[in-house]
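Note that one protein chain is taken out, while the other chains of the complex remain in position.
Presenting chain A:
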Amino acid sequence: SSAMAAVLGRALRPPLRARLRPGPRAPLRSAASAEPLYDVVVSGGGMVGSAMAAALGHDIHFHDKKIALLEAGPRKEYGHMPDSYSNRVSSISPGSATLLSSFGAWDHVCSLRLKPFRRMQVWDACSEAMIIFEKDDLDDMGYIVENDVIMSALTKQLDAVADRVEVFYRSRAVGYTWPLPSHSCDTSPWVQIELADGRRLQTKLLIGADGHNSVVRKEAEIKNIEHQYDQSAVVATLHLSEATDNNVAWQRFLPTGPIALLPLSDTASSLVWSTSHEHASELLAMDEESFVDSINSAFWSNINHSDFIDAAGAMFRSAVSLLKPSGTAVRQLPPSVAKVDPESRAMFPLGMGHATEYVQHRVALIGDAAHRVHPLAGQGVNLGFGDIACLAHHLSAAAFNGSDLGSLKHLLKFETERQRHNVSLIAATDVLKRLYSTRLAPLVLLRTWGLQATNALPPVKVRISLDWGL
């Protein structure tokens, strides 16, 4: 009866044993062994991994802890920003800016360069439908920052806590050994990491920030739902025909994919054009003039309009303006492009992915290792920064409670919070991507009316803004 009681009692709570991955056995060790033991090891030194290590390194409750950051590439010196802009930029939400300033990195970004924007105009190539995001107060809606600028700021802040955070450059992890469930006392309870050069580390918590092809995720045997889109993104640095305030982010949904112009300065903008692989290759191959023409045409041409859709759209718009006079937005005109920076054109394939679990005993995934989205929502790195804010919060509380940092108890809280936030956003982004990939009239009408309605309804717009961290 006591056994039955035990079963009944434990059946009421979700079994955690499934998360205690068996995996290859940890070697038999009787006491603290020679390999250095870290409290946290972050695998992956990109924007998200570096920010995670910096956030923990600057946390007061981690003052006496040992953190390691593993980065496969070499240390980059960001001493002097080149005059030309880098073609890899990110749209940073105010929430992400808050995280970066919590450990002093945002000040560095501001002292380097960034472009705040006040407004986003999103519209359809197949109709006149448009939605404008704008903040009522005079606050910035977001910031366009080059990835190199962010990395420079993060590297500075990592250097500032070098006594706590050890960065291993040119270090790739080639093997992970997972511990058995902690009640078995004979083997090492820590995660063992083997580096390519043969060095070994041990850690109480391994954070996987190693991108959408995460090795940590694969080795932990966490299932990943993934899908390669038939699209690649073309990026480039563009120069505008004339100087302007340039504080609007523009995105137009073409049938082949969305094209976005993100402001970098009064005279320059960054291009992110998601389109088919073939078209992307063509864009890269064509001469600069034709490239510029394609961009301008993509933003200005009405070739995809059909009379039917235009009429239906206009009708809907009048209906909306009867019911809600302020509900139709004033259309601004996007800037036209004059030149493209030579050598700045590049392309990379797009896909979506979502890990079914973000955590396991002594393991947590953040950033693209946990979730990968289409750039159309400008969310990618913001989701990663959101993961960091949440995980750092839980780890800080755990450290202040003297808890074992690798314990599933607080890791699961992180997972629940973030999955709740991320799943709907990732799904919505995926739906939007598919919805806007067609010329079919019914779907165009649906999204036209949907976009116009959303534009007219403040509560829905506010909700979207909040979810996207705008």
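Some observations on this one:
Keep in mind that, in the parts below, a residue touches a chain if its C-beta (ideal position, glycine included) is under 8 Å from a C-beta of that chain, and two chains touch if they have at least 3 such contacts; residues count from 1.
Simple rule for what comes next: contacts and distances are computed from a predicted model.
The chain absent from the displayed complex carries the UniProt protein name "COQ3 protein", chosen from "NUP43 protein", "Nuclear pore complex protein Nup85", "Sodium/hydrogen exchanger" or "COQ3 protein".
Of the candidate positions A:S344, A:S403 or A:T454, contact with the unshown chain belongs to A:S403. From the options A:S171, A:S188, A:T275 or A:Q360, the residue with contact to the chain not on display is A:S188. Residues of chain A in contact with the chain left out of this view: 1-2, 4-10, 12-13, 15-17, 29-32, 37, 60-65, 181-183, 185, 188-190, 399-404, 407-409.
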